[in-house]
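Just one protein chain is left out here, and the rest sit where they should.
In order of appearance the chains are A and B, and numbering begins at 1 in each one.
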Amino acid sequence: MSHPTSRPVSRPRPRSRVRTGLTLGVLSTLVLGVTAACGSDDDEGGKDGKTTITVATFNEFGYEGLIEEWNASHDDIKLKQVKVGTWDDAKANLYTKLAAGSGLSDIEAVEGDAIAAVLAESDAFTDLSDSALDGRWLDFVVDRGTNADGQLIGYATDIGPEGICYRADLFEQAGLPTDRAEVAALMGTWDDYFATGEQFVAKMPDTAWYDSSGGLAQAMLNQVENPFETDDDAIETDNPELKAVWDAVTGNVEALSSKNSQWGDDWTSSFQNDGFATMACPGWMLGVIEGNAEGVEGWDIADVFPGGGGNWGGSYLTVPAQGDHIDEAKEVAAWLTAPEQQVKAFDAKGTFPSQVEALSMPEITDAVNPFFNDAPIGEILANRAEAVTVQPHKGPKYSDILQAFQAAVLRVDDGSQSADESWEQFQADVEALG
Amino acid sequence: MSQPIPDGAQTRGGRDASSLPPRAPGPRGGRAARNLTWRQRLSHADARWSPYLYISPFFLVFGLVGLFPLAYTAYVSLHDWSLLGGKGEFVGLQNYREVWDNPYFLKQTVNTLSIFVLSSGPQIVMAVVLAALLDNRLRGATWWRMSILLPYVVSPVAVAIIFGSVFGDRYGLLNQGLEAIGLDGIGWHTDRLASHVAIATMVNWRWTGFNALIFLAAMQTVPRDLYESASLDGAGRVRQFISITLPMIRPTMIFVVITSTIGGLQIFAEPRLFDETNARNGGADRQFGTITMLIYDFGWQLRDLGRASATAWMLFLLILVLAVVNLMLVRRIGSLGGGR
Partner (left out) sequence: MTRRPGFLVYGLLAAVVLGSAAPFYWSFLLGSHTAEIAAQGVPPFRPGGHFVDNAKRAMDTIPFWKAVGNSVIVSTVTATSTVVLGTLAGYSFAKLRFRGRNALLAFVVATMAVPTQLAVVPLFILMSKLGWTGTTWSVIVPSLVTAFGVFFMRQYLVDAVPDELIEAARIDGCSQIRIVWHIVAPAARPAAAILWLFTFMATWTDFFWPLIALPPDNPTIQVALNQLQSGFFKDYSLVLAGTTLATIPLLVLFVLTGRQLVAGIMQGAVKG
């Protein structure tokens, strides 16, 4: 084969057939690829004068039924939902396309804690103010969605008013009352909550009082007016209220906390291992508990929250300014966040309404959860929502500082730093945020 | 195409016709012809321009997809640039200074290097050994070879669950095993070195098979008769491996070392999966956060694209330096084995 004087004319036959086959395969693949790539250009809108409005959501908003309902009754505007698994992914998508200036859906759902960051870039979003919708939502929810210029950037969807979920069976073993009303009486204030906790762990030393220090911190932070930032968004983390929260959380680490990182693997396992007895419970947490604690009997929820009330979570619908169908999108967003619709979403996926009228609708007032000992959760959560007096000011850096705070709490949990060291590092971290 | 030599044809390498074995003059004239025929010109052009032609598709795509982001990142790193708000004013090297002064930058650089050493080193050794094992006439060779690729296709969700269950600090399998034999559990997530070991294990598990197959492909181009004559000379399997196999696969070894260096310093997914905190920055104290995670933190959490780009460029330089160092090391080792 290496003989230089003659050009080898033929290769062994099988080889050239294989090669021909491969070549055909390659060519057909490329043709296939080209046609597939060209063929997937979706012509959105413009066909028959119909407009398609895309609604981007994450987690579970419970909109599937609503979208069908709209599409069945509207000919000119059709809705399409774009779902992503988690807020993390939705956030990455949102930020990338904001940076690029194109590619967003007509309606983008934004998580409550991040709405402040979005508000800071209000140029990219449409002003959704509409006097016809005044009074639709609870006050604190509207405040959060309004930017410094008084423009309403987001229509609130759901909220997370918190009660206290507890293990009635573990309470019984510890000699504590198990009835909801009686339990509620034990936890009206944080001092009472901790005192009851100490009673509990005295009898049940292998079980923690609450699920995680992080969860406790979150609950307490949601009751502080200016935890991290002043009202004009200046960062001020060395303030007495925040320090009080810090001291309470870190002070109880040894005695009452499970020391698990919330949402981590150990935390998930602790549901099945009798790891803890109580936890702060916004509406959406009920589903999480049901899933993680499947097979465990004894969960209940009390109509109480230390310090009165607290809200954890909730989302907003925004309309990016880069879209092509702003007016239609605004209309759709207003419809989706109307009390009647949100109540249906609650039925579907447990997202608790933020609309004032919805709180008195039968779907809410009569809602009962069998896993939690048939507790009237609609009523309980509505009560808790009304008890919310303080909504913390959340500026653009809120999420970032919160993350640093939670990391600081964890460092004390896992023993790698003392409370004071961790506090100092937290302050340094906040400075480095820039 | 059984034509005789086109006389006068020269390749770019400067081989002229006088070095060719003598041939009977063909129908196209003798060596004395001064004018090149169009066919000869074509051949000349073919030899000269085809290299550029063959690499141009790559450079076209690469210009779009590789160069543009590179230049863009450099441009962004010199400005105050918010992810959402867009371009701010020109600040020169200030972003770089801020990153350098950031309390976590040094820590995460050390983490990156530590995880890199723990992963790439053992990984390459294991991959070479594994490839040597597979470079045998095994029964069912295909099945053995393909099954080592399985880790690469297991979904990240599954990886997170599985390794989380194994390395859980409180309820994890490993710690349960340790406690069963009377030892203390290890703080896989909280202790800095332990977390590096855990992450390096995840990385090695995923990539060793991948690299082993690359080595295997290279090993199979080594002529078998070299081994035969070596064993006739009395060399054992290990000796053959060191003196024959290793030097012969040196280009591939270089490839694996360089790509492992580049990939190993960019580790992102595994530490993030391993992290149980909400922020996923590498642990409560960033004990296992890598530089790419810092880039992500700056860019996507703090929404400061300027600092993220500056960090990316610093990482880029670090990778270049280490890749060159590793390249020289491999060259040195290769030549010890018998010179090539």
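In this section, contacts are C-beta pairs under 8 Å (C-beta built on N, C-alpha and C of every residue); 3 or more make two chains touch, one makes a residue touch a chain.
Predicted, not measured: the structure shown is a model, and the values here were computed from it.
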### Query
Of the residues A:287, A:308 or A:396, which one touches the chain left out of the display?
A:287
### Query
Hey, which of B:93, B:157, B:183 or B:328 is the one touching the hidden chain?
B:157
## Note on the structure
The one of B:78, B:248, B:284 or B:302 in touch with the missing chain is B:248
### Message
Take the complete complex as the reference. Which residues in chain A touch the chain that isn't displayed?
### Response
1-4, 6-7, 11, 15, 19, 25-26, 29-30, 32-33, 36-38, 40-42, 54, 56, 58-60, 80, 82-86, 89, 92-93, 96-97, 99-103, 105, 265, 268-269, 272, 284-285, 287-288, 290-292, 294-295, 349
### Query
Taking the full complex into account, what residues of chain B touch the chain not shown?
1, 3-6, 9, 11-13, 15, 20, 42-43, 46-48, 50-52, 54-55, 57-58, 61-62, 64-70, 72-73, 83, 130, 133-138, 141-159, 161-162, 164-165, 168, 173, 205, 209-210, 213-214, 216-218, 220-225, 227-228, 237, 248, 251-252, 254-255, 258-259, 262, 265-266, 268, 292, 295-296, 299-300, 305, 308-309, 312, 315-316, 319-320, 323
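Note that only the chains that are shown with their structure count from here on.
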### Task
Quick one: which bits of chain A touch chain B in the complex? Just the residue numbers, please.
4-7, 9, 91-92, 95, 98-99, 117-118, 120-121, 124, 214, 260-267, 269, 273, 399-400, 403-404, 406-408, 410-411, 413-417, 425, 428-429, 432-434
### Query
What does chain B use to touch chain A in their complex?
1-3, 21, 23, 83-86, 98, 102-104, 161, 164-165, 168-172, 187, 189-190, 276-279, 281, 284-285, 300-305, 307
